[in-house]
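Of the protein chains in this complex, all but one are displayed in their positions.
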Amino acid sequence: MALLEIKNLSKFFGGVKAVDDFTYSLDRGHLHAIIGPNGAGKTTIFNLITGIYKPTQGDIYFDGQRTTGLQAYQIAKKGIARTFQNIRLFSEFSVLDNVRTACHQRASYSVMEGLFPTPRRLRQEKELTNHAHELLELVGLADRATEKSKNLPYGHQRRLEIARALALEPRLLLLDEPAAGMNPDETEKLMEFIEEIKEKFDLTILLIEHHMEVVMELCDDIVVIDFGKTIAWGTPEEIQSNPVVIEAYLGVGEEA
Amino acid sequence: MSGYYAGIVILTCVNLLSALGLSLLTGFTGSFCFGQAGFMAVGAYVSTILTMRYAAPFPGALLAGVLASTLVSIPLGYPTLRLKGDYFAIATLGFAEAVRLIVENLEKITGGSRGIPSIPTHTTLPVILIITLLCIWLIRNYVSSRHGRNCVAIREDEMAAQAIAVNTFRYKQISFAINAALAGLSGGFLAHYVGFIQPSMFGIQKSTELIVMVIFGGMHSVTGAVLAAIILTALPEALRAASAWRLVVYGAVVVLIMVVRPEGLLGSWELSVASVQDLWIRLRTRFSTQ
Partner (left out) sequence: MILQQIINGISIGAVYALIAVGYSLVYSVLNFSNFAHGDILMLGSYLGFFALTKLGVPFWLAMVVAMVGAGIVAIVMDKIGYRPLRLRKAPLLYLMISAMGISIFLQNFTIVTIGPNFRTYPDIFPPQPIAVGELSIGRLDLIIFAITVISLALLTWFIYGTKMGSAIQAAAYSMDVASLMGINPDLIVSVVFFLAGATAGIGGVLFGMKYTVYPWMGMLTIKAFIAAVVGGLGSLPGAVLGAFILGITETFAAAYVSSAFRDLFSYALMTIIIVVRPAGLMGTIAQEKA
C-alpha cells in the first residue's frame, strides 16, 4: 500500500482553481517529485497535504488513514514533516533551539512538570538536547549551535530547516525547493545529503524542485503539473521523453 | 524595613506578578493582551467579597480569586485565540471594559463606582515576596521547558510551529490561563494591601502600565520583565511623577522601543549562573589590554 494517497484533490480560491483534480500516490522508501512551472500549484499541494489548506474536494490518505480536514499540527504528529519555500525558521532562537524545539515529541513531561525541575524532566531534556546535537552534526551545523538562526547564511538556513524537519522523526518528508538559490556544487552536496538521509532514516521523500538534474537523477517517480492539473506521471525517463511535458515545460528555455 | 519602603516593595511585587503573566502571554507566546487589569479586577473583587462578606480566610479567598480569573480566561480565549492577533487584542480590551462596566453596575455586590472600602490588610511583605519569587521561579522553569520553547515557536512563526506538531491553540490557551491566574493573584494581593478597591483602579491605565513593563524590559526575557516592573514601579513612587505625564512618556517610549529596539532592554538575555559567568568573561576580556 502506498504511504501517501492523494485522490482527486482540488482547491479553489474563489474562481481560481489552484489545484484541479490532482491524483498521486507515494510509494514507501521512494523519492518522488512534483515539477511544473511557477504558479502551477505545487506548493498549494504541499499545503493541502500538510493541512494548512482544507481541500475543496478530494481526499488524502496517509498510511491508510484519512487525513483530509485534520489540523496541520495533527498531520505533523502523524509523521509528515516539511520545509518551506521561503525558509521559516524561528529567527530569535539559536540554531540548536530551532531543532531542539522540534524534538518536543521525544519528551512526555506535562505542563505541570514544566513549572518544576523534576528528575524525569531533566532526564528527558538531556536526551532531547543530545538528539538535537546529533541532528546538527548530521547537517554540519554543530559548531554553530549557539548562534542565532537569523544570522546564518542562506544555505545554512536551508540545512537547518531540514534538520528541524528531521527532528520530528517523520516517515514522509516534504521538501519545497530545497536547492533554491544554490550553485551547482552546493546542489550536488544537497543531492548526496538527501540520498543519505533517505537511507539512514528510512524516509519517503516528496520534492518540489526546479533544478532538473536533481529531479531526474535522484527521483524514482515524477508527476508534472501545470495550472493545477496533472499533465504527466512516470519515471524520469518517461517524463523526459514525454512530448506534452517537453512542450509545456522542459522545452521552454533551458533554465534551472 | 520602614512602612514606606515596605509599601514600595509590596506594590512592586503586585505589579511584578501581573507583568510576569504578561511576559509569558505577550512576550513569549506573542498574544497581545490589552486587558490585564480586567483579570486583576476579577481576582481583587472575588477575594475581597469572600474575605469581607463571608469571613473567608485570606489564603482561601486569594485562591478563589485566582481560580475565578483563570476560569474567566477560558471562554474569553476560546473563540479569539483561534483567529488573528487583532481579534484577541481587541477582545481582551473589550473584556477589561466589560468587567469595569459590570462592576460599576452591580452596586449591591461590588459597591459600584465607589468601590469597597476598609478591606482588611492581609497582605504582608514576607508572604507576597516569597510568593512572587516562587512565581518567578516557576515561570522561568516553564519558559525553559519544552512547553516554553513551543510558545516561543508560536510567537516566531505560528505556521512553522504547527509544522513541528505544536498544538498552537492549546498552548495559547495555557499561556492565557497562567497569565490570568497570576493577574488574579496580583489583584487579590493589591486589594488586601491598599485597603480599598474601585473600578477606576482597573482601567486601561493599569493595563497599559503593565504591558509597558513587558515591552520595556524585553519581550523575550523574564529577567527583563522583572527589572522593568521594579524600575517602573519604584521610580514613579520615588519621583512622585504626575500620573498623566508619565503615561505620555510611556506612550512615546513604547513607539520608540518598537522602532529602535523592539527586543527591549535585555533582549533575550536571562539572568542565570551561566549567563552571568559569560558576561563576566566578556567584560574582563573587553577591559584587559593584553
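The first chain written gets the first letter, and so on, giving A and B; residue counts start at 1 in each chain.
We adopt the following convention: contacts are C-beta pairs under 8 Å (C-beta built on N, C-alpha and C of every residue); 3 or more make two chains touch, one makes a residue touch a chain.
For clarity, every value in this text was computed on a predicted model and none was experimentally measured.
S.K.: With respect to the chain omitted from the figure, which of B:Phe32, B:Phe169, B:Phe196 or B:Trp269 is a touching residue?
M.R.: B:Phe32
S.K.: Would you indicate which residue among B:Met52, B:Leu138, B:Met159 or B:Leu271 is in contact with the undisplayed chain?
M.R.: Residue touching the chain left out of view: B:Met159.
S.K.: Which listed residue (A:Asn47, A:Gln124 or A:Thr204) would be found touching the missing chain in the intact complex?
M.R.: Hidden-chain contact among the options goes to A:Asn47.
S.K.: Return the single residue from B:Ile74, B:Leu101 or B:Leu279 that touches the missing chain.
M.R.: B:Leu101
S.K.: Under the stated touch rule, tell me which residues of chain B contact the chain that is not displayed.
M.R.: Residues of chain B in touch with the missing chain: 26, 30, 32, 34, 79-80, 82-87, 89-91, 93-95, 97-98, 101-102, 104-105, 155, 159, 204, 208, 211, 215, 242, 244-245, 247-248, 250-255, 257-259, 262.
Operating definition for what follows: only the chains that are shown with their structure count from here on.
S.K.: Taking each chain's centre as its mean C-alpha position, how far apart are chain A and chain B in Å?
M.R.: Each chain reduced to its C-alpha mean, chain A and chain B end up 39 Å apart.
S.K.: In their shared complex, at which residues does chain A touch chain B?
M.R.: 50-52, 71-73, 76-77, 81-82, 84, 88-93, 97, 100-105, 107, 109, 111, 113-117, 121, 125, 128, 164-165, 167-168
S.K.: Per the contact definition, I'd like the list of chain B residues that touch chain A in the complex.
M.R.: Contacts found on chain B: 138-139, 141-142, 145-150, 152-153, 156-157, 159-168, 174, 220, 268.
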